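Note that this complex is displayed minus one protein chain, with the remaining chains in position.
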Amino acid sequence: MKYIDEFRDGTLARRIADAIAAEVEPGRAYNLMEFCGGHTHAISRYGITDLLPPAVRMIHGPGCPVCVLPIGRIDLAIGLALEQRAIVCTYGDCLRVPASDNLSLLKAKARGGDVRMIYSPADALAVAEAHPDREVVFFAIGFETTTPPTALVIQEAARRGLANFSVLCNHVLTPAAITNILESPEVRKLGTLPLDGFIGPAHVSTIIGSQPYEFFAEEYRKPVVIAGFEPLDVMQAILMLVRQINEDRAEVENEFTRAVTREGNLKAQALVSEVFELRRSFEWRGLGEVPYSALRIRAAYAAFDAERRFGLETRSVADNKACECGAILRGVKQPRDCKVFGTVCTPETPIGSCMVSSEGACAAYYSYGRFREISVVAPA
Amino acid sequence: MCLAIPVRVVELRDGATALVDLDGIRKEISLALVDGVAVGDFVILHVGYALSRLDPEEAERTLALFAALPDAAARAATA
Partner (left out) sequence: MSGVRPGYVRPLDIRNGRIDMSHGSGGRAMAQLVEQLFAAAFDNEWLAQRNDQALLPRPEGRIVMSTDCHVVSPLFFPGGDIGCLSVHGTINDVAMSGARPLWLAAGFILEEGFPLADLQRIVESMARAARDAGVPVVTGDTKVVEAGKGDGVFITTTGVGVVPPGLVLGGDRARPGDRIIVSGTVGDHGMAVMSQRESLAFATDLVSDTAALHGLVAAMVEAVPEVRALRDPTRGGLATTLNEIAGQSGVGMTIDEAAVPVRRQVEAACEFLGLDPLYVANEGKLVAIVPAERAERLLAVMREHPLGRDAALIGEVTEDAHRFVQMRTRFGGRRIVDWLAGDQLPRIC
């Protein structure tokens, strides 16, 4: 696959790994946060940790929209399916997330709720066209990458005058989450979480560009390297961060130049501002209330806002007391620091958000890497 | 976070849509977010929409960066 396979080349991986090993300064630690769940997934799936020197520590960030989706929001979607008898269209990622009362969207479907898995927001629109007698709600999640398509279908729904279509909007913003981490007590005051640099998200950046990260580099003096999704991209970004840290630089660099520019996709950005506006505050699972971190549908498109249409009130639902997701999402703890990791909390029976999505820190670690903690007799 | 893949545009269609190809798998997607796409271009595809065009020169440049790093033999020689 062009532009995919070349960036998974094992021989080139060795070269980058050797370069990283050669350039880390003795006695120095490099604590790097990969913000994006896709990068967490890539690191686990390709075993990148095996190729890094011990001085480089990867900390998993909260860039997983499913992981940070509050239980209360999923409850709203389940309620729409079971009580309002609406057709709820959702991406596959959300189907199994456990919500209140031991339900999930998948379980709601088993109870007779009309829950449909879709691949694209356009599919939700098609469902609404096909069932003019039913309410159809698109359960929209995602960071800035996924928001422009939602904006497009809302505009399209308006153009077509679709009276039975609405969107339950849970779109969240990356810079706000990064600020939240950098402002957390562990980073700011206590210094218990040393954070030396960020690997910036790949596809979010195709939309917002590299410019928004300049603020973090300047204000917090942390280097940011935007990395593509493939494992060579991630490794190259790590090398670039190591170099910045060695040279005491705090800049925004772009490794993913083949898809990301400084200003990003202006057309998509304009579209998003046309349809959405900032919420003053939004609850992120594991992080609590984060100011100016999420979007809601503008008054001009109120007709397509499920929250207005159905008079929805979000209930805040606390996570299990044993759950360490909050600390893990902020990078303060590792999955294995959590008492319920791997025992009560597994991908089959997830307790908290980090285990729920396949790219959550705990799920990725459990599925791909937990054998590292256990000594295994290597084959002869 | 966002699953997105580079795909090749094989046909432009009405209503800002295109037929794209990835190793023989073909799908119709929307070009509503990206202007000026031509047949033969590569775009980044996410949830049925092209998010941006992939710049082939930059791709080559990035790969060249990797290849420019010394391999194990060269590294040993200069050690």
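In this document, chain identifiers A and B correspond to the written order of the chains, with residue numbering beginning at 1 in each.
The rule we apply is simple: contacts are C-beta pairs under 8 Å (C-beta built on N, C-alpha and C of every residue); 3 or more make two chains touch, one makes a residue touch a chain.
Source: prediction; values computed, not measured.
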Residue among A:31, A:49 or A:100 touching the omitted chain: A:49
Listed residues A:30, A:91, A:165 or A:310, member touching the removed chain: A:91
Given A:38, A:62 or A:264, the one touching the chain that is not displayed: A:38
Omitted-chain contact residue, chosen from A:206, A:293 or A:358: A:358
Touch list for chain A against the chain that is not drawn: 1, 4, 8, 10, 13-14, 17, 37-38, 44-51, 64-66, 91-93, 95-96, 116-120, 123, 142, 146, 231, 346-348, 357-359, 366-371, 374, 376-380
Sites on chain B contacted by the missing partner chain, in the whole complex: 1-3, 5, 22-27, 46-47
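By our rule, only the chains that are shown with their structure count from here on.
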Partner chain A, residues of chain B touching it in the complex: 1-6, 8, 22-23, 30, 32-35, 42, 44, 46-49, 51-52, 54-56, 58-59, 61-63, 65-67, 69-72, 75
Of chain A, residues touching chain B in the complex: 1-4, 6-7, 9, 11-12, 14-16, 18-19, 22, 36-38, 63-65, 91, 119-123, 142-143, 145-146, 148-149, 152, 201-204, 206-207, 228-229, 232-233, 236, 255, 257-260, 265, 267-268, 271, 359
